[in-house]
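Missing here is one protein chain; the remaining ones are kept as they sit in the complex.
Labels run A, B and C following the written order; every chain starts at residue 1.
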Amino acid sequence: MRRLLTLFNLLMVAYVVAPIVLVVWMSFTPTMLFEVPIRSFSLRWYEELFSYDAFIDSAWLSLRLGLISALAATALGFLAAYGLVRGRPPGAGALLGLFTAPLIVPAVVYGIAMLQFTNLVGLYGAFPALVAAHVVIVLPFAVRTLLASLEGQGPELEWAAMSLGARRRHAVLLVTLPLCLRGMVSAFLFCFLISFSEVTVTLFMAGPAHQTLPVRIFNYVSDRIDPTMAAVSALVVLVSVALVLVLNRLGALAAVRK
Amino acid sequence: MGGAPAGLEARSLVKRFGATTAVDGIDIAVRPGEFFTVLGPSGCGKTTFLRLVAGILAPDGGSIRIGAADLTQAPIWARNIGLVFQNYALFPHMTVAQNVGFGLAMRRVPRADRGPRIARALETVRLDGYGGRRPSELSGGQQQRVALARAIVIEPDLLLLDEPLSNLDARLREDMRSELADLKHRLGITTILVTHDIHEAFSLSDRVAVMRAGRVEQVGAPTELYELPANRFVAGFLGPVNEWTGRVGAIADGTAEVEFAGLRSCRVPALAGWRGGDEATVILRPERLGLTAASAAGEGAVVGRIDQVAHLGNLVNYRVAAGGRALLAQAPAGRTGRFALGDRVAVAWDDADLAPVAP
Amino acid sequence: MISGAAGRSALGIRLGGSVWLFLGPALLLMLAAYLAPLFDTTIVSLHPNRPTGIDRDSWTIANYLRLLDTYYGEVLLRTLRVSLLITLFSVLLAYPVGVWLAGLGPRGQAWAILVYMSPWFVNAVVKSFGWTLILGNRGLVNRGLQSLGLIDSPLRLMLNETGIVIGLLPGHFLFVLLPLWAALKGLDGNLRWAAMTLGARPWQVFLRVTVPLTLPALLAGAIINFTMNMAAFAAPALLGGTRTRVLSFIAYQVNLEELNWPFGGALAVAMLVVTLGFVMVAQGLTRGGLGGGRR
Partner (left out) sequence: MGPIRRSSFLRLAFGAALAAAAAGGAAAQPANKTVYFLTWGGTVQQTLEKEGWGKKFTEATGYTVQLVPKATGPEIIAAAVAQKDNPQVDVVQSDLLPFLSGDDQGLFRPIDVKDIPNIAKLASVARINPNAIMTYGDVMAIIYNHEVFAQKKWAEPKAEWGELMRPEFRGSLVLPPVNTTYGLYGLITLARVHGGSEHEIGPGFDALKKLAPGIVEWPTTFARMGQFLQDGSAAVGFYSSSSAAEMARRGVPVKYVVPKPLFFTGTAAGIMKNAPNPEGAKAFLNWWISKEVMTFRAERYGNVTMNTEVTSNPIPIAALNEMQRVDYATVNARRADWIKVFEREVLPLK
């Protein structure tokens, strides 16, 4: 029985990783065509990629966008999670629902809404609008991760600090925040990862000056297909895997499953 | 700070959570320097009371005074209270010394003065030299003592202990209890202990308040409570008890003759309001019941058969079926005078040990 | 009671009114950059589209009536069909994977879950491209089967709904697997033994104990899975082809190629309503019927 399960899972794993492995493999082809299996090994498309400014620019943009939105989302997420856990305001359930709504509401819907709305308020293609959208998209992950870490902490430590004479801000800064550090780092990396690979909303609303890496890849692929995109994808996979490994060490992946 | 110890006066305290009233009009006055325990089963409102005093919760009614100051609306950080939590609530990211020094830092005690005070506090709880450790490197008992040091280093007006020993295993609890008893004498801080453990309460306290369902049932010194419980709840809560209900006969000079079906009649101090013919309840602690072999039954003894024996190490509990009742008796475990299940025994008692209780 | 409420903030231990200082920033962001755009789109969808742009002075429900047209109805049905199929397969596959995972050691679990998570961290465009290398007429599968002599002409594995299902399943499967895995891990092991001492066979234990206890988690995952399927955009575009368009791609076309924002808005609203409607029904089922009494 167990053996059967293991066999099944091996097949399943193969199914799950096959396209990714194939793309990475494809990035080493020396020819312009996609032929599986590749006959020899070459770094030609990586060289091509690094001499291609547009991809590099997009990568920087994605990096910047990811860092800013992850930072903002972590900060907002911490404040919100703190308010929800310690304040238990009326309608806390509805508020949590709102903060995590971007998980349920289809990204296309939000993309359309942002496309139309940024035009309405005259911020179409503005970087801050893009940041705002990315913060909205990643906020659910930050709130959830930090909610878990705050709930795990309990209020006693803060009470202890306050009974020793600390004001709330001191208690939060000196006790709660340091103890949430692991959660903060996880939330940050998580948000970065999501923002870094977000394509749908960005495709709809980002102005011409802001083509993130995934959008650049999407545009590139709709226009031409050569192994350059396999190379850039392989690099993105590499970065993602590295981040995921860090996240895994931090035990943060468990927070997604709720 | 650090002057003469202050007392606590809680007057008609009320705290509701939605529809339930957790604290229902409590009046408690703790004398300066006193070690006062609030005792009660879980859910009786004792922790809520403690949190009201600490300032973690705000009362829905009533007032709290510490010393001369009315602190009912004062924020927690302004109350100068030492608080020891059930789970210690040590800051896991700080060393022991940083934990203990936290309150001093918050009080802006100059850095130079903090060191000696931290050292002194750690010395008081016999943890000198542990300042550089992390809480996670300490045993439960040591963590407990750090929590204590952290609470007393700020020289609080009032020390609040929330079931401080309940997370320790039996032996450690015994040690900590005696240590607390020592500390109590050395520090002289007004202390309120909240617990459900009678031994803890009795071995440490000057006075104890027994709580039930948000109200104080009785306040008094431990022996007073044990010997003269105000009612059946207090009597039963403080330990196993024989509770007999009978009928009042003649009352003379404050002493009533009470008739118990199946037992002999007894002379009991009459409660105010008893009349001839009334139902009366008296209690008798098991250790006051004497057991002898049935053959050696004295006058007034009741003969019965042992139907349950429980050995507790230093004590033996017996249940005797006699006169249609189950009588509980406790005797020291000794080589002699042991009885076995089914033995016929005579049960005797002194009427002076009977305490009348209100229903 | 009034003094209690006032006292609460005075004490400062409860957040009281200052809770809004903490919730405020996130709430403002969600209002300004989430609810407002969604609201605006709803409004836009009620205006007519003119060659010169959106006519904000008149109101109409024509954009919604257009949704009833057979072409869009078909697209909607297809989207629902594909989404439900993926959810169904995900649920079916989740138990064998979840049970196997729960039986591994902690390190093994961490690695295995990482592998199952990997598609989630890879751009949908890239994954879809990988799938075309596998599923295409001259892809790995068809060439493999042909060289084995099992088929003469290539199987059509993409540019249809099959392609969308195959391509979306691995990434979205995760959202069913993770909650189920957590629930399986949280299951009290003694329940198994208890059931077995009472005479249940392993498969009976699975059906009568494991499944009922993990069903709420499974359904919660299935809901997320479904919404993800409904929203998927890049993969259906690349794997479904021009004949097999799904709602999200049509929405893209209408908004970005035809530039008909009012109708695009109506498509968005319809998508939102359908998705949330399904979620609510599913949640009602979970709460009322299956998970009744829990929590």
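General remarks:
Rule of thumb we're sticking to: a contact is a pair of C-beta atoms (placed from the backbone, for glycine too) under 8 Å apart; a residue touches a chain by one contact, two chains touch by 3 or more.
Note that the structure is predicted; figures quoted are calculated from it, not measured.
When the full complex is examined, the chain removed from view is found to touch A, C. Shown as candidates are C:Ile43, C:Leu88, C:Leu145 or C:Leu187; the residue that touches the absent chain is C:Ile43. When the full complex is taken into account, the listed residue touching the unshown chain is C:Leu256, out of C:Met196, C:Leu213, C:Leu256 or C:Val279. Taking the complete complex into account, residues 28, 32-33, 36, 40, 43, 47, 51-53, 56-57, 70-71, 74, 132, 136-139, 154, 159, 241-243, 253, 255-259 of subunit C touch the chain not shown. Residues 31-34, 51-54, 115, 117, 119-129, 131-132, 207-209, 211, 219-226 of subunit A touch the missing chain (whole complex, contact as defined above).
The criterion applied here is as follows: only the chains that are shown with their structure count from here on.
In terms of their C-alpha centroids, the spacing between subunit A and subunit B amounts to 55 Å. Annotation for subunit B: residues touching 2 or more other chains are 55-56, 75-77. Listed for subunit C are residues 12-14, each touching two or more other chains. For subunit A in complex with subunit C, the residues that touch the partner chain are 1-2, 5-6, 8-9, 12-13, 15-23, 26, 34, 36, 75-77, 79-80, 82-84, 86-89, 95, 98-99, 101-110, 112-118, 120, 129, 132-133, 135-136, 139, 143, 159, 162, 167-168, 193, 197, 199-200, 203-204, 214, 217-218, 221, 225, 229-230, 233, 236-237, 240-241, 243-245, 248, 253-254, 256-258. Remark: subunit B residues 54-56, 75-83, 85, 87, 89-93, 102-103, 106-107, 150-151, 154 touch subunit A in the complex. Against subunit A, the residues of subunit C that register as touching in their complex are 12-16, 18-27, 29-30, 32-38, 40-41, 44, 93, 96-97, 99-100, 103, 110, 112-119, 121-131, 133-134, 139-140, 167, 170, 173, 178-179, 181-182, 202, 223-224, 227, 230-231, 233-234, 238, 247-248, 251-252, 255-256, 261, 264-265, 267-269, 271-272, 275-276, 279.
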